[in-house]
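Partial view: only certain chains, each at its native spot in the assembly.
Every chain is named by a letter (A and B) in the order it is written, and numbering of its residues begins at 1.
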Amino acid sequence: MVRTERVRVQTAGFADIVDITPEVADAVRRAGLNHGIVTVFVAGSTAGVTTIEHEDGLLRDLQEAFERIAPSDRPYHHDLRWGDGNGFSHVRASLLGPSLTVPVENGRLTLGTWQQIVLVDFDNRSRRRELVIQLMGE
Amino acid sequence: MVRTERVRVQTAGFADIVDITPEVADAVRRAGLNHGIVTVFVAGSTAGVTTIEHEDGLLRDLQEAFERIAPSDRPYHHDLRWGDGNGFSHVRASLLGPSLTVPVENGRLTLGTWQQIVLVDFDNRSRRRELVIQLMGE
């Protein structure tokens, strides 16, 4: 079985970290997937997907780490050419990566207790993002 | 065919980098997987999975890079709230990511000669980790 769903997620941008575990778990349930994988993919080049313990302190910690890795206030060649002002967003997104694969066992995501699937939107404005959630297995 | 295995791996924590290629290759063999993918996923929010040439010098180099990216001695909001002292572990784990997908061809992992699959345990103590190894294909 292969099933592909599209889910829209509203974000605030600026490294907003949105817990999308409920959306992914719902997709698993709707598809009746018992054993297989879920691929979560964000279309676009200024956002990424990973897991984190979704707790306010850590969200700020991760945002500050990205600010050190690709600071929002340094000059980027992308901005000099295109004037988008979101060169830092693109760099962060490429580093984090746009996809995550999570095994499903007995109808459940094999996440840890304090581990949530998150969309990180690095863009410099709020966005309505399109997530691809694809289920494969039996 | 979909087959899910759980493997326990003992780590020393503190960015311990454990070669789990034998465990993954064994799972491929046991399942008789000829063509397909292996997804390696670590449940938990303070560890990650990647590949590296598993050689002592490089292990130290990667550990030092993580020390620069998310230093263990700076203050983290997570620690201020929860007192776990492992804010740096969580940040590093989210950056590296909890899953890796490796194609299998003719019964073999398509790794390079000097490329091993590793579990990186960023936590601030030794852990007994649960790895999910999922095989899908024929």
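Annotations for the structure displayed:
Just so it is clear, a residue touches a chain if its C-beta (ideal position, glycine included) is under 8 Å from a C-beta of that chain, and two chains touch if they have at least 3 such contacts.
Computed from a predicted model, the values in this text were never measured in an experiment.
Here 2 copies sit in place, and the number of copies making up the whole complex of this structure is 3.
Basically, only the chains that are shown with their structure count from here on.
Separation between the centroids of chain A and chain B, computed from CA atoms only, is 19 Å. Contacts from chain A toward chain B in the complex involve residues 35-37, 50-53, 55-58, 60-62, 65, 68-69, 95-97, 100-103, 105, 110-112, 114-115, 136-138. Remark: chain B residues 2-4, 39, 41, 43-45, 69-70, 76-82, 87, 90-91, 93-95, 97-99, 101, 132, 134, 136 touch chain A in the complex.
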